[in-house]
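Report on one structure; see the data block that follows.
What you see is the complex with one protein chain gone and the rest in place.
We just call them A and B in the order they show up, numbering each chain from 1.
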Amino acid sequence: MKKNLNRMAALLMTVACVSSLAACGSSTTTETTKAADTTAAADTTAAGTEAAAAPAEKSELAGQSITLLNSKGEIQTALEELAATFTDETGINLEVLACGTGEVPYTKVTSMYSSGTAPTMSILDTTDVIALAGEYGLDLSSQDWIKYCDNMTTKIDGKVYSFPFCVEGRGIIYSKKSIEDALGKTFDPASINSLDSFKAVCEELRAAGMENPVVLSKEDWSLGAHQLGYIYDTYDGTTAGADKIMAALKDGSQKVEDYDRFNQFMDTMDVILDYNYNKEDPLGAIYDEDPMHLVEGEAAFWPNGNWAWPNLETAGAETSDDYGFIPFVLGNDSSDLANTSMQASPTKQLMVDAKQSTEEQQKAALEFINWLVNSESGQKGLVEKLALIPACSNNTVAPKDPLSRDIVAKMTSGNTYSSSFVAPSDHWSVVGAVMQKYVAGQTDRAGAASEIDAYWQAQK
Amino acid sequence: MNSLGRTTGDKIKSFLMFALPGTFVFVCVVIIPFLYGFYLTFTDWNGVAAVKNLVGFDNYKALAQDKDFWNSMGLTLKYVVLSVILVNAFGFLFAYFLSGRIKKGQNVFRAGFFTPNLIGGVVLGFIWQFVFSQLLVKFGKSLGIAIFSKSWLSDPTKAFWALVIVTVWQLSGYMMLIYIAGFTGLSEDVLEAASIDGAYGWSKMRHIVLPLMVPSFVICIFLTLSRAFMVYDINLTLTGGEPYGSTRLVAMHVYEKAFTARQYGIGQAEAVFLFFVVAIISGLQVYIGKKQEVEA
Partner (left out) sequence: MSAQANTSARDLSPKAADRVGGTKKLVKDICIYILLVIGALFYLVPFFMVIVNSFKQKKDIIKAPMDIIGAHGMSLDNYFKAFKQMEFVKAFGNSIFITGLSTLAVIVLSSMVAYYIVRANTKIAKLIFALMISSMIIPFQSIMIPLVSIYGAQMSLLNHRLSLVFMHTGFAMSMSVFMYAGFLRSGVPKSLEEAAYIDGCTKMETFRLIVFPLLKPTTATLVILNAMQFWNDYLLPSLVLGKKPLYTLPLSTYSFYGTYSSDYGLIMAALVLTLLPILILYFFLQKQIIAGMVAGAVK
């Protein structure tokens, strides 16, 4: 009896299930074929064999599909729009790949290379280009645009492997309005040309009721690469100089704790920490909240670079407002280049892949660079849409935001020094962690120095 | 008798038909990479180059000297122990309350506790990152609660606890269901008999319920153990290893060693080491659990 019942149940279920299985089965096949079809279709377009589908009059490379890995998260949306304009004008499909947060651009590129899916172009830090170019980079030495930016290119064994995508400058951002409102008198940024003068204005602001006028962000890239980076940049203000001091740190002929620039830097850091708006919980600072303090007049200074403009703007700043840079002051010699000038160098480089892209794709990539350098929409897009400072001198579009305007003005008046950041790729995260510890009071100057020393000694 | 073939030819046919497709995928994806991984630990492959050189035990020597690895291994062990205990304690407690004692809203509670489990670690991490670094800070500041007025994620110890809390939050609902299943399987007669004998409250729990629940514990602890050892996405989006690299669990360390520092050989050696640790611990756990089961 029970068996019979079981059997009945089994039969019933079988009917139900077979029909569903059958349904599943057929739908699978169609799905699979469909997927295969789409992949195949995608492949053919990618290979560019069906160029007929694309408008032929635009460019002989029309219909090509190329990719651009973007390591500047803040311009992602604008860059996608610019890519769309480029596609409209040339017919070359340009896809912008994003590099997520916490994803080290260098890691992203290498993992893409190891999985055989390298982007046609990648926007990278100079130091990453140096590490990768020899193996994967396309030699760009004979490109036409070099005449506009020869002094800005990075040469590796005498060859140029990358297009200087933009110039970036950094120092200490000030909000003129915050300062003048607090002090009730006009503020001349040129008057800050030594640590003492910086400290004096901070003290003045504190006395006027602005308890902690400096906002220090906690991000490791900010602390490790941008702030601590000054000790290499200001060796003599050139990339070669930075290289020299790094070599000396590596071979141990220079100890961090005896290095003047390091000690001057830490003196400045100590002042900043003393007047830090985020003093209570320095590592609890929220990067997007930091600029709000400037905009709302609760603070006056923010050690950062011109890439922070979008953040200021979101926080409520207007392009007509008076924001600008004072140098990241080091020591009290007011004729020292660290105190007369600000750091401004090509920070992002565009490298073209020579290994995993087809020749047509490489040509299409070069076309994109030319478009950026020479076409009106490229020039305008770079400066106005992406809010970048161009490295090429033929681009005279004036930047919209006050921070970039200030850098362009300082470049023209000769108040900048240009030293590209050429430390190893993991420098910012390792040394950034050391600086975070220092900022959080978990280590002292000697401890930080010895950890940075250890980092350099470990480099081969 | 054997329903899958009497003759050799039949047997081969059944094997080809039933076992081969699934086994093939499994071997391709799990076994071959696993064995190949062993081989990689003896090479200096950098992830890209076509040439690999055999380097003997160099990678294992480097592993022994990798201070960061041992730090994150220690941290991971601490994390695993705490997560296993807390996840199972909460899961068991909820299951106990929700399989009988509480009738009204039973299903609502069950569904509620299980909800975090539906959501991937990436999204969970983001949600809690926001909670810990912004919500609680503003909340703490406005009410003057000292423990919340600083971001938990800026302090190594608290950030570690944040990881544990989120893990408990995510996994305890799942374990709760397995324990509920265990309670469902308990024979009513046994429980009733125990009650008549005058065993209730803690004594019933200790002498009757817990021993009968051993199989559920074995499964749950095994699942929590392996999940906790492998946790990566919550780690990535909640703390990202911050502050200053102090909350980098071993999975993240291995990932960064291989894909960031491009030391694939060392990274893989560390992964293999991790395998042995997990193998020994979960082997022991299952063995002890089974023994308990038999004794009970």
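As a working rule, a contact is a pair of C-beta atoms (placed from the backbone, for glycine too) under 8 Å apart; a residue touches a chain by one contact, two chains touch by 3 or more.
From a predicted model like this one, the values you see are computed outputs, not experimental measurements.
When the whole complex is considered, the residue among A:E60, A:E74, A:E89 or A:D267 that touches the unshown chain is A:E74. Here one chain is not drawn; of A:T117, A:S191 or A:Q457, the residue touching it is A:T117.
Within the set A:D88, A:D139, A:D251 or A:D288, the residue that contacts the chain not displayed is A:D288. Those residues of chain B that touch the chain absent from the view are 1-5, 11, 14-15, 17-19, 21-23, 25-26, 28-34, 36-37, 40, 45, 47-48, 94, 96-103, 106-107, 109-123, 126-128, 130-131, 134-135, 138-139, 142, 169, 173-174, 177-178, 180-186, 188, 191-192, 195-196, 200-201, 204, 209, 216, 219, 226, 229-230, 232-233, 236-237, 250-251, 254-255, 258, 264, 267-268, 271-272, 274-275, 278-279, 282-283.
Mapped onto chain A, the interface with the missing chain covers residues 3, 6-7, 10, 13-14, 16-18, 21, 24, 28, 31-32, 35-36, 39, 67, 72-74, 76-77, 95, 97-102, 111-112, 114-117, 221, 286-289, 292, 307-308, 310-311, 314-316.
By our rule, only the chains that are shown with their structure count from here on.
One simple way to say how far apart two chains are is to compare their mean CA positions; for chain A and chain B this gives 36 Å. Taken together, the chain A residues at the contact with chain B in this complex read 101-102, 104, 106-107, 110-111, 113-114, 135, 218, 220, 280-284, 286, 425-426, 429, 432-434, 436-437, 440, 442.
Looking at the complex, you find that chain B touches chain A at residues 47-48, 133-134, 137, 149-151, 153-155, 236-237, 240, 242-245, 256, 259-262.
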